[in-house]
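Of the protein chains in this complex, all but one are displayed in their positions.
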């Protein structure tokens, strides 16, 4: 077994961790139970040249240990996803010598109560996210993913650039639908759960009450509204795929179609990405 | 090109249709819009030997035409999923000569209202199903799929058969979680939307208030409850994968785990399937 | 806790088992290792009224034990997927008193050798299947799934039934593509691995050399060819979704498109299902 690196080559940025740790924490202190359903991902960076070059594992905290740590920390309680992610990230940096930065991402699936100890939800679906990167200081991002939003009217798309490949007709009334992913960098000034609830409400309300001339415009409006709802948020990054709803052509069958019957397409889809942030002074 | 069948061979059961027709119907008669979001699958059987044997398409109504028919029928309105499926199934049998039986399956995704013309839902998730097979008479099945249910307590698993390969310990308190698929054959005696709402409520309530000695027992209880809630239902078929939540062993870390911290496993999973029906006289 | 069934209700058909058991068996007797990568599903039926009605588990062999059995049996070696499935199915019926029928399905992912103990494959992909149902006698089905086949020419679709909803033009040259699932009931007369190889070759060859007037015709030709290649096979069931490749309309850009540029569509898709069998005397 030959040692690395060979002359002329070197190791660049690298990281390792455990992905997809499925932890469910039940709170059963009261007769009315509660639960947190989380999927956790850890990722560590630091001084890991020896393992890449020579397979020397002395600096490697195994990903299995990272997994164990998540379950052990869950024993003490989750708190908010943000707080849980931060506790874990701090732990890896503070206790494992070679680790310089730890990133912990928590995805939460929310259940609806159906009884004192009973809950329901659809499979898949909307998730809340929290991600903390700790490098001596904690950098917190909160967010939401897989939230579908749809307006049946109040959306136009006109006056766009045309060229030799343009066939799209203009429209002054279309269905606008998207699957939102949003993430905002922030400093929690109070309760993260309350901040999340405010951000989610701002998001859905802004989508519902913005008369849209383009999905980009809606994206910007949503971003500003989230920043206004969460004072500690500095910047929000939004991804809004355009889930096209094509008006189905019923003319061959002698039928009109005044905004009633749509084909919901899968692929291809427009993908709109943008950032809204507070102006830096 | 040689003709078929060769001596000694023959065509057996066969069917064809269009799968995955994504139709969204907006109701915009009133200022407060509504919508139905459906995925439709059609399947026709009949006298189709000529096309299999000789590629003679004279008896074949193309699947593209079946798709067009779904969109055209949506123009008139959906009504309930059951009614829409039945109208389509009757149409194919009544108008396309070679078609003897048509099966139309409708899957509905439900949206939550967030404004007069605005809606939200998680991606994926719970769906309502309706399937009508028409062969001169309509056979209706209604159902629900991808509904996750979880009890944090109120579930045991004890006294089971053991053999040389048994390692599972008995438990008198576990998390019970499942992703229900249910379908019931029925004759609508009134409003299918109301029947569906009653069946869904019966299902979630029965899961929540049954003290469970086994998932099979819970399945049976759920089935009876659905039949009692929907008078026109004759038989309900239930599939309940056991989404195992394993108590994570925290003893190596000096921690107890009195039903608090669980690993939610993906695979393998127990799969419990059963039918509950009215006794035939 | 009330006993079931309530008057007027009864248990119908039911089954239970373990799904998604991921077992990889390495053969390392020789310096050149080999492996079998299997996903196993078990399902048992029998006298299970007591557990459904009263949560009485005395007749229940836990699904966890079924899983253990699969791994323990793998220790002795897999043999062919068919043989492995049969050994397991027989075991459950012969040793667990209440079990009357066992169905064991084995899905195999095939790896390509890249070294003496090294292998590669794409994720997902084609799988070989074997399913044995044992009820005192073994009923064997073998098959293949997720095999994509595509012909760039040699396919027409003409002379079909038309009605008021027809818009599809006829074509005398199209791309024909499908994702085949095939399963054949059979009695192994020799080596199941060899039979599988012959069936797969017959399938791909029949698809490649059949000039197609319809996907139904191709399906029938494929079915006959498999039966001829595998003497012990009695009946083959085929599912062939029509993965539509639409000629993209380049006329708006002043370009022709003589069968060169296609849009490969996801949904909706035509679904053709059929059975080819030996004539019964």
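Remarks
Going by the order they are written in, the chains are A, B and C; count residues from 1 in each one.
Note that a contact is a pair of C-beta atoms (placed from the backbone, for glycine too) under 8 Å apart; a residue touches a chain by one contact, two chains touch by 3 or more.
The structure displayed is predicted, hence computed values, not measured ones.
Residue in contact with the omitted chain (choice from A:76, A:191 or A:273): A:273. The chain omitted from view is touched by exactly one of A:74, A:96 or A:230, namely A:96. The chain not displayed touches chain B at residues 164-165, 167, 252-253, 266-267.
Remark: the residues of chain A touching the chain excluded from display are 1, 4-6, 8-22, 41, 43, 48, 51-65, 67-69, 72, 95-98, 157-163, 165-168, 211-214, 216-217, 219-221, 224, 227, 235, 237, 241-242, 266-279. Although one chain is not displayed, chain C still touches it through residues 22-28, 33, 35, 37, 68, 71-72, 74-75, 111, 114-115, 117-126, 146-154, 175, 179, 204-205, 207-209, 245, 248, 250, 252-253, 255, 257, 259-266.
Methods note: only the chains that are shown with their structure count from here on.
Chain pair with the highest count of contacting C-beta pairs: B-C.
In the contact between chain B and chain C, the residue numbers used by both copies make up over half of all numbers at that interface.
If each chain is reduced to the average of its C-alpha atoms, the one that sits nearest the average of all protein C-alpha atoms is B.
Chain A and chain B have Cα centroids separated by 30 Å.
Chain geometry summary: the mean Cα position of chain B and that of chain C are 21 Å apart.
For chain C, the set of residues touching two or more other chains reads 165, 167, 266-267.
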